[in-house]
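Note that one protein chain of the assembly has been removed; the remaining protein chains are unaltered in position.
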Amino acid sequence: MNTFLQQIVNGLSLGSIYALIALGYTMVYGVLRLINFAHGDVYMVGAYVGYYLSRKMAGREPSFVSAFIVMLGAMAACALLGLVIERLAYRPVRRASRLTLLITAIGVSLFLENGGQLVFGPDPKFFPSLAPHFDFLVADVRLTSEQTTVIGVSFLLMILLRLFIMKTRTGKAMRAVSFNLDAAKLMGISTDWIIAVTFALGSALAAAAGVLIGMQIPKIDPLMGIIYGLKAFVAAVLGGIGNVPGAVLGGLLIGISEVMVVGYLSSTYRDAIAFGILILVLLLRPQGILGRVQKEKV
Amino acid sequence: MRLRSLAWVAAAAMALPALGCGKGRTTDEILIGEYGSLTGGIATFGISTKNGSTMAFDEINSAGGILGKKFKLLVEDDQSKPEEAGTVVTKLINQNHVLAVIGQVASSHSLAAAPICQANNIPMVSPSSTNPRVTQVGDYIFRVCFIDPFQGAVMAKFATNTLKAKRVAILVDVRSDYSVGLQTFFREQFKQLGGQIVSEQSYSQGDSDFRAQLTQIKAINPDAIYVPGYYTEVGTIARQARELGIPSTVPLLGGDGWDSPKLWEIGGAALNGCYLSNHYSVDDPSPLVQKFVADYKARFKEVPDALAALGYDAAKILADAMSRAGSTDGAKVRDALAATKDFAGVTGKITINKDRNAIKPAVVLKVENGKFVYVETVTP
Partner (left out) sequence: MKGFLLAVAVVAVLYAANAVFTGALGAGLAMSPYLLQVICLAGINIILAVSLNLINGFTGQFSIGHAGFMAIGAYTSAYVTVNFGDRVHSVLSFLPSAASDGALLLVALAAGALLAAIAGFFVGVPSLRLRGDYLAIVTLGFGEIIRVFILNIDAVGGARGFSGIPKIASFFWIYLFAALTIVVVYRIVHSSFGRTLIAIREDEIAAEAMGVDTTRSKVISFVVSSAMAGVGGGLFGHYLMYLHTNSFTFLKSIEIIIMIVIGGLGSITGSVLGAVLYITLTEGFREFAQYRMVLFSLMLVIIMIVRPQGILGHREFVSFLTRRRRLPAAPSAPLQS
């Protein structure tokens, strides 16, 4: 029984990682209807920025303050990166066909992966511990402080993001753009600005994920964004793409099912399970668990 | 618009002939080709090997070379893709006219390239492909490392005799032929010695979360865990094992894939008290090893791992065979390589047996505060 409980905890902790990355995905998709393939790679860049920043702060005692500073730095850097990607790559093709957008996104993703290998080096790097480490132990079920932080932060960000989208003016504009870009423009919303903000915010979220996950799983490498990015995308679809609480729910569900499959069946089906879930969801409930049905328009 | 497209085509056509121009044979240099993964997932292995072999050839050259000629090493990148290994070796042999080939670390890449060397009668020396089938490709294929059955058996013996372990769990990387090979031979030998494999879990290269597997292993409470993977994952595995409360009295055991300065960086204190089998120990007091370590550190600013040492030995053995053969002719070099006996390499005394494998001892090392401390030598 303890083993099973531990597996649930493992699943929650893995799922919260997917959830964190899925938040950025779902936001960009919600506004632009674009699978930002490069999102996973922005997450990777975020982790590396965090890595270099924390090396700069080497010698200081691990504390929540320094962890916070590193995280803010990485978020700022990636927000900038997101803006640059949006301006240089996505904006020129925004009005082109979906296929063009998708191929552009794949191109950007490949560029970040290969550029990352060039700039950061292809070998894995070790992410230093930034915050003090301690374990929670309840009835032989263990949870580290890093895991708790990741779970906590993904819920916190989910709530903040939801508030931002629902309560602020910019959030309202975002919803308008996501509903109908042209109509939003006619209403006087600066759509370029809103889309840029969306990208900056989404990329900052990815960077936060990069740093937090770096603290939990300290091995970072330039190709790590690929698989996490894909799984996070599946999570976003499962929860209902464009839906913020859905992303978190989807992430947790994927995490738990993955851990259960690995623990009780075989690890070889690990990647198959996420895609299997995706296929099932798309066939049975394409709008996702929390999503709303959208009519296809001609 | 049409003109612009045609310009593209013309540019492409112009790029084509660039492929055709090869370099002719030069007489004052001995060209050696090396293929390795310099980019992609297993790039660190290729880079270490390249560093080692480059250093070896430079040493030989500065001592005057052999047969009155100097070595020139051409290194090609196979981007960590097995099928690229075949292409780059064809290029090295037919385009650059290399006289011998060094490579690769990953057995799957060596297996892709070996038939090409064999068909062209070009000797190939693999520094560190430990899968038995590599040298079975043909009589031009050699290696300077021990093979998986031996390494798996070494750890099984060590676990039984020295650690007195009875119940061992295995965590294997199913995407790596190397890891699966070690697992198979460890399991066989360990059972023969009366031990019991209590759990077999698996993961895939590139994974970063192993808690699910480790939780299952923890529930069984084994004496030791055999993790024959690469350092890129092992560090994380160790860390997560300790986080899940698998006590440090349960050591992780592994093979030469662990060997990298990065292992400690990633795994940290969680690795203390773990053991690995390896080709050589940096602490080996022999002057040969100490000189190699010092030179390597001076040149590349890091402690050489086993792959660097094997790259170095592969180059040295190849040069030795060429000078003994008195020729760079493929068949003669092959015969000289096959006759290699008691060659004093950094990774021990190397003798090539009739299967073109190196017969040499393995060492067992213990991880202690970031260092690999020598424990014992296991001879074949």
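The first chain written gets the first letter, and so on, giving A and B; residue counts start at 1 in each chain.
The definition used in the following text is that a contact is a pair of C-beta atoms (placed from the backbone, for glycine too) under 8 Å apart; a residue touches a chain by one contact, two chains touch by 3 or more.
Just so it is clear, the structure is predicted and the values come from calculations on it, not from any experiment.
Enquirer: One chain isn't shown here. Among B:163, B:180 or B:269, which residue touches it?
Expert: B:180
Enquirer: In the complete assembly, which of A:65, A:106, A:159 or A:265 touches the absent chain?
Expert: Residue touching the chain left out of view: A:106.
Enquirer: So one chain is hidden, and I want to know which residue out of B:65, B:82 or B:245 touches that hidden chain in the complete assembly.
Expert: Touches the omitted chain: B:82.
Enquirer: Could you tell which one of B:56, B:112 or B:170 touches the chain left off the display?
Expert: B:112
Enquirer: For subunit B, which residues reach the chain that was dropped from this view?
Expert: Output for subunit B: 2, 5-6, 8-9, 12, 15-16, 18-20, 22, 38-39, 76-77, 79-83, 86-88, 90-91, 93-95, 107-108, 111-112, 115, 131, 133, 137, 174-177, 179-181.
Enquirer: Where does subunit A touch the missing chain, residue by residue?
Expert: For subunit A, the residues touching the absent chain are 34-35, 89, 92-93, 95-100, 102-104, 106-111, 113-115, 117-118, 230, 233-234, 237, 268-269, 271-272, 274-276, 278-279, 282-283, 286, 296, 298.
Throughout what follows, only the chains that are shown with their structure count from here on.
Enquirer: In angstrom, rounded to a whole number, how far apart do the mean CA points of subunit A and subunit B lie?
Expert: 36
Enquirer: In the complex, go through subunit B and note every residue touching subunit A.
Expert: Touch residues, subunit B against subunit A: 39-41, 43-44, 47, 174, 201-204, 206-209, 211-213, 215-216, 218-219, 232, 235-236, 239, 243-245, 262, 265-266.
Enquirer: Within their complex, state which residues of subunit A touch subunit B.
Expert: Listed in rising order, the residues of subunit A that touch subunit B are 2-3, 6-7, 10-11, 13-14, 17, 117, 122-126, 135, 137, 140, 142, 144, 217-219, 221, 223-224, 227, 258-260, 262-264, 266-268, 270-271.
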